[in-house]
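Only one protein chain is missing; all other protein chains are in place.
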Amino acid sequence: MTVKILFFAGLREALGTGTEALALPDGVATAGGLRDLLAARGDPWSALATTRNLRVAVNQQMVGLDAAVKSGDEVAFFPPVTGG
Amino acid sequence: MTVKILFFAGLREALGTGTEALALPDGVATAGGLRDLLAARGDPWSALATTRNLRVAVNQQMVGLDAAVKSGDEVAFFPPVTGG
Amino acid sequence: MSVSVQQADFDAGAEIAALSAGRDDVGAVASFVGLVRADKAARVGADGTAAVQAMTLEHYPGMTENALQEIVTQAEARWELLAVRVIHRVGRLLPGDRIVFVAVASSHRGDAFAACEFIMDYLKTRAPFWKKEETPAGGRWVDARESDDHAAGRWDAGK
Partner (left out) sequence: MSVSVQQADFDAGAEIAALSAGRDDVGAVASFVGLVRADKAARVGADGTAAVQAMTLEHYPGMTENALQEIVTQAEARWELLAVRVIHRVGRLLPGDRIVFVAVASSHRGDAFAACEFIMDYLKTRAPFWKKEETPAGGRWVDARESDDHAAGRWDAGK
């Protein structure tokens, strides 16, 4: 079982990808932990750490970075929304 | 020179007329004075005294009953408005 | 700004589109359509039939148009508006018929919403229109509602 990770808007462009499937390593149990894991890959992934007011959704619900993440979840990272 | 008097809605129906031209008698100088003069005619004109929250417009501007009225003016009496 | 008092129905979509046609600075159009309600519960129709079968709207020709213009001018002084359209129907209308239309175009939605609601609140208490309902029990002139005075009064408090 993996985690499906999605990126949107400016973050998607900065990373050069909109989606990734990742086997969740031991010790990563929150959205914030996953963000840190990805950002530690270095450029361009550090954009995950530098994006202002980074938002996260787990299973399509907006949550805080302390929200739990487990295998099978869909986790999305994106900048603040600007619709309407 | 006369005053043109208009009545609307329920008041118009109660009086059986929508308009009247009247030579303003000496001593009648306000909308309230004109209202009292007309109401003193007895039924059905007393409706001018009994209509709840009677409104008055002089020259098509809503005013208070103490507003001045002079020959040549257009004076309208009506119940509170209910449009929209 | 444009104000109409008319017997004819109107096309809300065409009116909304007209406010931003040929210009690229309109970001927001807030609008309102008021309709004739059958008003089942509130009135005489205890048998469950629609209590209001029709409605006739009377106005004060000349003064009504001026009052609407004045209300729009006040709205334009309070908010940054790009275009305003007000249409009010008169004559006999049936349940479900449109009565009134207000649309306000602005660069920003806050101004458009506030001005649209302001115009409706002021129209309800300051524009000379009167409604007479036809019910199974006969005709009755609609009473002015205190809630409308309250709604209009909110804007005086510098909300």
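To keep things simple, chains are lettered A, B and C as they appear, and every chain counts its residues starting from 1.
Methods note: contacts are C-beta pairs under 8 Å (C-beta built on N, C-alpha and C of every residue); 3 or more make two chains touch, one makes a residue touch a chain.
All values derive from a computational prediction rather than experimental measurement.
Novice: Quick one: jot down which shown chains the absent chain touches.
Specialist: A, C
Novice: Identify the residue among C:23, C:78 or C:92 that touches the chain left out of the display.
Specialist: Of all options in C:23, C:78 or C:92, contact with the hidden chain holds for C:23.
Novice: Which chain C residues would touch the chain omitted from the figure, given the whole complex?
Specialist: 11-17, 20, 23-38, 40, 50, 95-96, 107, 109-110, 112-113, 116-117, 120, 151
Novice: Could you pull out which residues of chain A are in touch with the chain that's been left out?
Specialist: 6, 8-10, 12-13, 53, 57, 60, 62, 76, 78-84
Everything below uses one rule, namely that only the chains that are shown with their structure count from here on.
Novice: So how do the chains connect up here, line, ring, star, complete, or something else (other)?
Specialist: Basically it's none of the tidy shapes, so other.
Novice: Please tell me the distance, in whole Å, between the geometric centres of chain A and chain B computed from their C-alpha atoms.
Specialist: That pair's centroid distance is 73 Å.
Novice: Residues of chain C that contact two or more other chains, please.
Specialist: none
Novice: Which residue numbers or ranges of chain A touch two or more of the other chains?
Specialist: Residues: none.
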